[in-house]
Each structure stands twice: as structure tokens, then as C-alpha cells.
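Note that one protein chain of the assembly has been removed; the remaining protein chains are unaltered in position.
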Amino acid sequence: MTVILNQSFTGVSIGAVLLLIALGLTLTFGQMGVINMAHGEFIMAGAYTTYVLQKPIENAGISLLLALPVAFLVAGSMGALLEWLLIRRLYARPLDTLLVTWGVSLMLQQLARDVFGAPNVQTTAPDLLTGSVSVAGVTLANSRLFILGFALLCVCGLAAILRVTPLGRRIRAVVQNRDLAEVSGIATGRVDRTTFFIGSGLAGMAGVALTLIGPIGPTTGTNYIVDAFLVVVVGGIGRLRGAVITAFVLGLLQSVLEYSTTVSVAKVVVLVGIVAFLQWRPQGLYTVRTRSLV
Amino acid sequence: MSGLITRRGLLTGISALGAGAVLSACGAKTGSDTSKAAGAKADTSGDTVKVGLLNSLSGTMAISEVTVHNALLLAVKEINAAGGVLGKKLEPVSQDGASDWPTFAEKAQALITDSKVVATFGCWTSASRKAVKPVFERNKSLLFYPVQYEGLEQSPYIFYSGATTNQQIVPALDYLKKQGLTKLYLVGSDYVFPRTANKIIKTYAKANGMEVLGEDYAPLGSTEFATIVNKVKGAGADAVFNTLNGDSNVAFFKEYKSAGLTAKKLPVLSVSIAEEEVKSIGTQYLEGQLTAWNYYQTTPGAANEKFVAAYRAAYGKDKPTSDPMEAAYISVHLWKAMVEKAGSFDVEKVKAASDGIEFDAPEGKVTVDGATQHVHKTARIGKVTASGLIEEVWNSGGPIKPDPYLKGYDWAADL
Partner (left out) sequence: MTTTSTPPATVPAAGPPAGPPDRPFQNRFRIPAAFLLGAVLLVGVAPLVLSDFRLGLLAKYLCYGIVAVGVSLAWGRGGLLVLGQGVFFGLGGYAMAMHLKLADAAATGQPLPDFMQLYGTEGGLPWWWQPFANPAFALAMTVLLPMAVAALLGVLVFRRRVKGAYFAILSQALAAALAIWLVGQQATTGGTNGLTDFQGFFGYDLNDPVNQRMVYVIIAIVLLLLMALARQLFVSRYGELLIAVRDSEERVRFLGYNPANVKLVAYVVAAGMAGLAGALFVPAVGIISPALIGIVPSIGFVIGAAVGGRASLVGAVLGAIAVAWAQSTLSDAWPAGWTYLQGLLFVVAVGFLPGGLASLTTVLRRRRSTDGVRATKGVTA
């Protein structure tokens, strides 16, 4: 019984990580239809931000909290810059965007290698987050609880922005019908850039959270990128709800399979399962009807 | 599709061309005498001879292999400062294996045929060694391999200066058994070394009254260890035998600590974590955990003091030295001694002269075993200290004779 509960918690926390890294993509890929392979490098940028901030700020807790908004700004600015420099020229060619941003991701990885060195660097986690609490025999790692809470917070925040703010209304308008939005006086170019800024910023914050569980290195982002895309694809492009459900379902599935078989088998089964699922529902779990044919 | 083939003349032309070309080139059949194919001749005519350094300077393995590369360069520099080998200075030629096995094979070939090196030093992963092995055998050129590995190999053209299983894993198991830690859980990366090591561990356990409670592999580069740590925690083991590689260790030990496990509660014995890795994983996660190697930066002795000082002088005060670096460093010196004993750079003569070559290495005296082309080495178990160094807590008392196929161990008979 404890084992089942423990594994369920593991599944939920894997799901939370997936959700956190995929959240930015629900905006840039889901809403805008841009396949940004450099998204993983924004995650990496966030992780390195934590590392850099820890040098002057001794207290690990304060530097971690401070790293969240700073990473949001750093990664967000990188995203906005990328959008302005390259992606806006390629909106008509989504597949080419994939390749171009992959080239960008190669360069960013090498840049990280040159600036921070090829070996992984480490951050000190705040004492509060290295321990664990026990509830009914189940060990809940504090770092995992933090990530879970943070992921849910981000989802709620993003949902609120999309639903109630004027910016959210503009983003939805542009997604649903770009031409009509433009005709209504919305500066679609600026909305695109803002959307990209927020999406990339979310990736940066995900990077901060990831320093709690994994290494920080030039390839930190690449390890997660395909998983993140799959979450968005399976969830249904443009649907936050789909991404949330998918992330947790995949997390649980992964943890159950890992426990009963091996990690490799679990990964292969999940990947092949996703391919099969998309045969059944090519539009993903939830679909949003738009006039675009992404 | 009636318009499919419109230019028939073109196709006929190429077919004729092709047939002619294939007929004109026919070489030896398998099984026939291939001595004439004996590859490139090393160039020893000038005042200098070239030695090849084959390491990953880029890609995922660069973090580890660059340190080995540095140690190799240090050894070459020392030898040159002392007058070279047989009166000839060494000229190191570096090639980047780029953490990619086919690239290793290609670069090995480049070193042998293009640079005409007299010997090559390098490789880290088993996969890269397996990839270059046929290249060195085909060209009858020598490779010195400096990393502990899974054994079960004895190429006539490779010298192994790192530990084989009976100099690292078997003594580590002996140590655990002596400590009364008889229930093991095996965690490793999904590649050749961990799988082979664990096979040996399971065979050992069966014959020595130990118990293996579970065995898990994570894909290389994996950073999600919650499930594996859960399994470890639930298994009721006395110790974890860890053959994880590189980055995965970081995630594993973070998760391990998060789950409330410590070195006191459930010690982890790692065979791939050296001083350099301790630094990048973080001492807070590793303090008190065990490692098994043949050399630590803290190993006592004048030879080691000299090695550590020389390395720091060349590469920086805060740079640690580790077992694979030491094994790489001694491999160049061992090769020099072999060449000087043989009085020639000729590969066959060097091989013939190899048996009994001794070197006063940082890890203590090492002796080359000519029959297996491995090295007698002392096994050492260490404990990670708060300062990030590794302190020896046990050693085998003297060099162990290498036995790559574990022929001298009864329990390993049906391995």
C-alpha cells in the first residue's frame, strides 16, 4: 500500500516536472504554432541563472526565490529576441522554424559551454527543500512538493492571464483569427512577441525548479525538450487543460511502468503509446477550433 | 505513371560503368592470409615521434575525458623534459572523439595512417574502446586504455592501465561482505559496463552468501530517479552498488537525499565517482558515501605528491586528480619504459618487452603483466569527506594480479 502511494506521489511529481517544462510550450507551440527547439535552452538559461545568483547571495532560499523572477526575465528576453530576430520571419513556415531554432539551440548550448564550462555546475538547495515529510508512511520530498505547488501556481497564473486580462483576450483573438484580430486594431506583431516572452519566461522558471532535482549543464534543456512537445501535442494544441491532464497522466503512467518494468522499457512504451494515441485522436485530448491548419 | 522512365540511356550507361568497376576490384577472401594487409607503418625517422591522444574534447563525455587528456599531455611533457624516448622527443597529436563511437573509430584510423603515430593513448567508455579495437588490430598499432572497465577483453593491441573487475569490483564486494553488508541493490546506467559488472556481482553474491535484492538501469543522461530511489528504499537492502555514469549521479544523489536516505542509513558504493565528479555532484549529497578505485588524490607517497603538484602547476590550483587521470598518466610512462627495454618503437618488440615493466606510480608501484597486457594494481575503498576529497578506508594490501576473465576465481567459472 505504501509502495502504491509512494509511486503515485512519484508519478504526480514527474507529471509536475513535465507540466512545468511544457507550460511555456502551450503558449509558443500551442497558441502560436511555433515549434521552438530552443525552448530547452531557455530552461537551461533559467537553471544557470540560479547558479549565477547563488554566487553573490549566500542564502540559498533567498537566491532561489529571487532566481524565479530573474530567470523569467532572462529567458523571456531571450525568447522575445529570438522571436524578433528570426521567428517572426518564419510564421508561414512552421517546419523551417523547427530547424532554424534547432540551429539556435546548438549555438546556445555551445555558448553555455564556453561561459560556464562543459562540466555540470551545482547549486546549493535551501535546507528546507532537501528534506522530506512523512504522511501516513509516504515520504514526500520537499523539493518535489515545491515543484508540484509551483507548477500548479504557474498553471493558475497562466490561465488567469489568458482568461481575464486584456492581454489574454488579445492572445486568444490572434490565435483564433489573426486577420480579424488585425482588422480589429490589435497589434498582432506585438502580441506575438509578448506571448513569446511569457512562454519563454515560463521555461526559465521551470529551469530554476529543475535545479532542485537534476544537474545543471549545457544539455540540461535537450533532455526534456521532446517530452515537453509530446505533452502539448497529446494534450491538444492550444489547450491548457489538455496539457495539465496529459502531464499528470504521463507522469503516473511512467512511474507505474518504471516500477513494474525498467526505466528504458517504460520510456519506450510511453513514446510508442503516444504515437498510437495520436492515431486514434490526431488532434489530441482537447481541440480548439480555429481557421488555421497547423 | 507512364512518364516514369524517360531517359533509359542514362541508366544503361551507369550500369555498365558499375559492373566494370566492381569486377576490377577484388581483394582477399575471409580466412586467407592477411599479413600483407598489415596496416600503416609508424614514422620513426625524424628527431621526434608522434603519439596519438584520442579523447572526447566535445560532447557529453568531454567533462571526464578532458581531464584524462590533460594528464596525458602532462606525462608527455615530463618525458620530453627528461630527454624523450630513445633520444626522440614526443610530439602529441590530439584527436577529438566527440563522444561519438563511430567518430572514435575514424579518428583512430586518422592517427595511425595519417599522423603515423607510434602509439595512441585514450578512450574512456567501453563503447568507444570497442569501436576502435578493430582499427588498432587491423593496423597492428598500440592503444593504451586508461579507465577501469568491465573486463572480459584482451586485445593483443591494447594495453589496459585501468583496473579490470578483479582489481575494483571484486575487492569492493569483499569489503562490503567484510562489513556485513550482504543485501545489495544494484543501480546503474544502461550500458555495457554496469550490465557486465552487475552480472559479475550477481554471480559473486550467489557464491558468497550475499543477496541481490534488485537491479535497475537508467538510460544514459537520465535525470528522473524518483522511482528507482523508491524501489531502493522499499527493498530493505544493506547497501547500494552504484554503477551510474556522469550526469545521472547528480540526479540520483539529490533524489537519494530528498528521500531521507543517508550514508549512515544505507551506504552507496560507487565505482564511477572520482574527485572531479564529487565536485560537480556536490559534497553535501555525497559526504560519507563509499567509492572503489585504485588511486585517490589523497593516496600517500612521494610519487603522488609530485604528480598532484605537477598537475596543479599545469592546470590550476583547484583542479583535483583522479584515478583515470592517474592511469592515463602512468600509461605513457609505462609505454616509455617498454620502448626503452625493447630498444625500438616496433609494436611487436614493445609488446614482447612489456612483461615485468615496473613504474613507481602515484598509486604505488605498478607492474605490467605481459600475458594479459593489464597492470598489477592495488584496490582501494574510499569515503567522501566533507571537503570533497576521498579518503582511503581500506586497501587490498598490495597489488592484485590482473585477471580480466576472472579465471582464478572458482565462483566465476560459469560466468
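Order of writing sets the labels: A and B. Residues in every chain begin at 1.
Here, a contact is a pair of C-beta atoms (placed from the backbone, for glycine too) under 8 Å apart; a residue touches a chain by one contact, two chains touch by 3 or more.
Because the structure is a prediction, the values reported are computed rather than measured.
For the chain missing from the display, the contacting residue among A:Trp84, A:Trp102 or A:Phe116 is A:Trp102, taking the whole complex into account.
In the full complex, chain A touches the hidden chain at residues 33, 35, 86, 89-96, 98-100, 102-107, 109-110, 113-114, 226, 229-230, 233, 262, 264-265, 267-268, 271-272, 274-275, 278-279, 282, 292-294. On the side of chain B, the interface with the absent chain consists of residues 1-7, 9-11, 13-15, 17-18, 21-22, 25-32, 34, 37, 57-58, 94-96, 98, 100-103, 105-107, 109-110, 113-114, 125-127, 130-131, 133-135, 138, 152, 190-192, 195-196, 199, 217, 219-220, using the contact rule stated above.
Methods note: only the chains that are shown with their structure count from here on.
The distance from the centre of chain A to the centre of chain B, with each centre set as the mean of the Cα atoms, comes to 37 Å. Here chain A touches chain B in the complex through residues 2-3, 6-7, 10, 13-14, 17, 118-122, 124-125, 130-132, 139, 141-144, 212-215, 217, 219, 223, 254-255, 258-259, 262-264, 267, going by the rule given at the top. Residues of chain B that touch chain A in their complex: 58, 60, 62-63, 66, 190, 216-219, 221-224, 226-228, 230-231, 233-234, 247, 250-251, 254-255, 257-260, 276, 280-282, 284.
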